[in-house]
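Removed: one protein chain of the complex. Kept in place: all other protein chains.
And now, chain A:
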């Protein structure tokens, strides 16, 4: 099940992992300043709906944690992630990502927030007219990184996600799992503090999903905090990581070594 090839960070990897490696706290501490992500009684009301998409949600995620965000469709998982990215602002409550007060962040500083967060989605969102390498490089080009840095770093991250030798392929020449690896490489190439994944395995078959989970685990071991929204039972059950469950916009469960459904 565990693919030995991906079991460890390659030695050539040039970014030293931050913080503790391969060591997850069994019990997450109460809200503390060490939190990378902190939501304080966050409520989100969309104009067009009567029921809040998020209802007084308070969650704190520590540096280096791996958190599953679960719940049925419409329970507010995507809204949760969108608020962290400042794609939208909460109606009430505070959100912090590292030292940034997300909801109050002035527009011109939103890019700074997003440079600290990597994200991947169910639909990959690759640029169809750019190669694999080009897609990953694009993420660095548009934030003004030097081309020397880009030339060095892109092959490294492609190695990390297991796409060595495929830098010149076009996205349509890849399988779904490989495309998601490209998306993960793009999200991770700038070494974000946090990786957000919104149903990253939603379009993939179980075996490929498992591979993607191993990759996310590997990225988590470099010290990157990972928050993943999913409703895939088997993945959550097999990983035994922290689980935050939403239902109708409310946190109904927060367990440090959870499975998908209690008693299921």
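Keep in mind that, in the parts below, a contact is a pair of C-beta atoms (placed from the backbone, for glycine too) under 8 Å apart; a residue touches a chain by one contact, two chains touch by 3 or more; residues count from 1.
The definition used in the following text is that contacts and distances are computed from a predicted model.
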Record lookup, UniProt, unshown chain, options "Cell division protein FtsX", "Phenylalanine--tRNA ligase alpha subunit", "FeMo cofactor biosynthesis protein NifB" or "ABC transporter permease" -> protein name "Cell division protein FtsX"
Which of A:39, A:53 or A:139 touches the missing chain? It is A:139
Answer key for A:69, A:119, A:132 or A:212 versus the chain not shown reads A:119
Hidden partner sits against chain A at residues 85, 108, 110-119, 125, 127-128, 138-139, 141-144, 147, 186-187, 190
